[in-house]
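Sharing a structure here in structure tokens format.
All protein chains but one are shown at their positions in the complex.
Going by the order they are written in, the chains are A and B; count residues from 1 in each one.
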Amino acid sequence: MTWEIVIGLEVHVQLETRSKMFCGCANVFGAPPNTNVCPVCLGLPGALPVPNAQAVKLGTQAALALGSTIHERSVFARKNYFYPDLPKGYQISQFDQPLATGGAVQIESPERGRISISITRLHLEEDAGKSLHDRIPGKTAVDLNRACAPLAEIVSGPDMRSPAEARAYLLALKQILVYTGVSECSMEKGSLRVDANMSIRRPGETRLGTKTEVKNMNSFANVERALEAEFERQVGLVESGKQVQQVTLLFNAAAGTVKPMRSKEESHDYRYFPDPDLPPLVLTAAWIEEQKASLPELPEAKRQRLITSHGLSAYHARELTLEKAMADYFESVVNAKAEPARAVGWVLRDVMAGFNEGRGFPVSAVRLAALIGLVKGGVLSDQAARRVYAEMSTSDESANVIAERLGLVQVGDSDALGQWVDEVLAASPSEVRRYQGGETKLIGFFVGQVMKKSGGKADPKKVQPLLIDRLKGLRGL
Amino acid sequence: MSGEAGKRGSGAATALETGARLAKAEPLNAVLNWSQDALDAEGTRVDAMTTRGPLHAVPIALKDNIVTAEQPSTCGSRILEGYTSPFNATVVNRLRAAGAMIAAKANMDEFAMGSSTEHSAYGRVKHPLDPSRVPGGSSGGSAALVAAGVVPVALGSETGGSVRQPASFCGVVGVKPSYGRVSRYGLVAFGSSLDCISVFGRTVEDATGVLSVISGHDPLEATSVDQAPMIPETGFKSLKGIRIGLPREYFPPDLHPGVRAATDRSIAALKALGAEVRDISLPHSRFAVPTYYILAPAEAAANLARFDGVRYGPRHIEPPDGDVRALYQATRGKGFGPEVRRRILVGTYVLSAGYYDAYYGKAQRMRALIADDFTKAFAPRGVHFLFTPTTPTPAFVAGEKSEDPVAMYLADIFVSAVSLAGLPAMSLPIGRDQGLPIGGQIIAPYFQEPRMLALAAALESVVPGTAEVRS
Partner (left out) sequence: MIGKEEVIHIAKLAELAVSDEELPKLAEQLARIVSFVEELNQAPAGETAPAYLAGPEMTPLRPDLVDPVPLSLSPAEIAPAFVDGFFVVPRLGAMEEA
């Protein structure tokens, strides 16, 4: 029997503002518990919220980047529930009149190719504090430093049909939000959080099955794993004649399983109503247009431009745009007059390796362009240039100076090359015999040996003809 | 302040005099917290001020739902017993900067829910003229302190008439400003869309002086109107050209005869001053009390959710080894008194799944219709002010309405509509019936407090009211 999976995701992202959503506390993490707090985020009697302009701006930019429609009038509402880390007994969120609705994210589905995942809505809200359950035995410890931090909640349509699509959606969404500069979007750091809704149904069925909600995933990979586990669980239930109950499940990353939370005594009844402390959020069409115009280039547009104006392959364009910083660096290198075809190789290889190790961009784009220019001009071999690059990462010297200092400038004069070639051939009599016996692919071996002997200085383009010439001459002996 | 409250000497002397009066007034139970030490400290502070502020050395009482960092703020509730706020309300900072001395925290109906100050967890407040009667509420402590001459001015708060009604009962001036005119930052929220810090004074002039100091935009509040502090208007020389509406719904056939007689005298006085008096209608005002008792409890249920025993205030856990719900339910169950519990439950009910449209949604629409009646009345060619009785009866006897919550709610029948509309309104003494004060209500268009106060001053000068109570 086959089943179709239906997945929709609710993603919360922390907006990168200086201060919190509704108060003047710093929007930072890592302070000692309950030190980054004020009357508003402690929910003290008499304190009142005032929304942060920058949070509204970032939320609007995020929504515009997702192609959503921004509503000129939206309303903050109180979502009422009791929880120890929710200081006021309600969360200020948006309900029936959110900041934005509609929009879509394009993804590459492993199963279905290029598809579009719809965005239902994006709204602004405040974060809760943190409850720590294991810190004090039998008790829950509450830290309100995070309370009132600005969040955007982004709700997708139930458009994903596999856990892999869910992961692809999250990657694409993260990429857009990072490009827009609204959020760091790190699941590990908690600046992006995912609640997944899943149901199953027979292929061809149009009604949705009973959905469950899966929480507690801390990486995109774990979202995929959790959804796979939940799919197995739901199929197991239905195929054994049971029904899927509408429950919330927690993912256990160590065990790779999902487990229903202890069922609540009350079904949720959040008693939303407009927050009387906050008049409607009103934005002008002109301001919204301004935000739209100020959006940075988004990943999709950047990929297209890299292909059309720099002649990159689709593969290289995709790899480069995975990280906005990488794509931006590449463009700076090209702007500093490096040949794009050479630059992309450098960026995706040496530069990315360092970046992935957390070393950032130690060599400025201009310096790298100069290095690439030396390779193009035949001054350095590719191999030598990589050594120079490694040196450049830890020094301010130019590529030229380092190459000279290390004696890596390519040697092209035939006397010196001839010397190395003769030495190599003399030292490899058996290879010479095999070459002469018809194994001509051994030419690569000889070239390598010469390069090694020269310490990378020999110009390989000149070494090869010289070798062939000498090997011909040896045959006559 | 050039009235009675302005004739002050040193802060130290004021502290001593005020302390003596507070001690003498203890039988009223109008105060929840005061101390001579705190008063003396206030006196020393204002004496050290280099400039003499407009409220220099004026002692003022604050309703206990206005938070102060120097003394506890309990809101008349057990759930905040012993709680001291780590910050001052904006109005407190403004009063102190103007030279006023915070003299006492006044008793009140718990969380401002009530019309008699019988719902305080710390005992009822007695009417200064007749201890068997109530001073009105919920700001009954503030009203009683001003009426008894303990302080010349006091702050109360209004959600649905909680200053005008006790002002009327106690024979003092009570001014509710336009919603958004005075900062709510530091006023413990009851019904956020209705709450207004309001002023009691023995005279219109004194109340005006305080309102001028505490009004004005506050960036800490999103519902604060972006306007400079109020500048009082000089009094009317004559009321010629002033049109005053008498909404017929506020003069029902069964209106208390003493109240009717007093309002008739005031109307005659207004006419004698040259005002044109018109019969008008506010047809939706009759729905104001039920509308109010949906919206205010709904907002209150959410506003009072923060009192959960987690971060501040006393805590109870029942059973002692129970989970966090045992903490919530016991803390809130023991901490809130009966009227607060009723309102939290009603407010929770009207917002709960399936009922929102039938109650909250309907009340929101009715609120707009009620407000629209006022807009029409104040339209060009309409009237400039409205005049009504503040309450249907003089102060009632304690216990009379405490068994029937709805009977208590109806004590606010003439004051609720204005709160829903967010308009400025005030009560001033316009006479007595069998020794008990009667209040007249003036209602003005949005942000027209200066003219309203000027009209009240004109009426005050010709109608025996305050002076009589004072004697």
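Just so we're on the same page, a residue touches a chain if its C-beta (ideal position, glycine included) is under 8 Å from a C-beta of that chain, and two chains touch if they have at least 3 such contacts.
Predicted, not measured: the structure shown is a model, and the values here were computed from it.
Within the full complex, the residue among A:26, A:221, A:390 or A:426 touching the omitted chain is A:26.
Touching the chain that is not shown, out of A:61, A:91, A:216 or A:381: A:216 (per the contact rule at the top). Touch with the chain omitted from the figure is made, among A:256, A:280 or A:311, by A:280. The omitted chain makes contact with just one of the residues B:34, B:83 or B:122: B:83.
With the whole complex as reference, residues 17-19, 23-26, 32-35, 37-40, 42, 47, 50-56, 76, 82-84, 131-133, 135-136, 138-144, 215-216, 248, 250, 261-262, 264-266, 269, 271, 274, 278-282 of subunit A touch the missing chain. Residue-level contact of subunit B with the missing chain is found at 69, 83-84, 86-87, 179-180, 193-194, 219-220, 222-226, 284, 287, 290-291, 293-294, 301, 305, 308-315, 317-318, 321-330, 332-334, 336, 341-342, 344-346, 348-350, 352, 359, 362-369, 371-372, 404-406, 409, 420-422.
Quick note on the criterion: only the chains that are shown with their structure count from here on.
Rounded to a whole number, the gap between the C-alpha centres of subunit A and subunit B is 56 angstrom.
Listed in rising order, the residues of subunit A touching subunit B in the complex are 39, 42-51, 78, 80, 82, 84, 87-90, 140, 142, 144, 269, 271-273, 275-279. Residues of subunit B touching subunit A in their complex: 65-67, 73, 75, 80, 83, 85-87, 89, 184-189, 191-193, 219-223, 298-299, 301-302, 304-308, 310-312, 324, 328, 348, 351-353, 356, 360.
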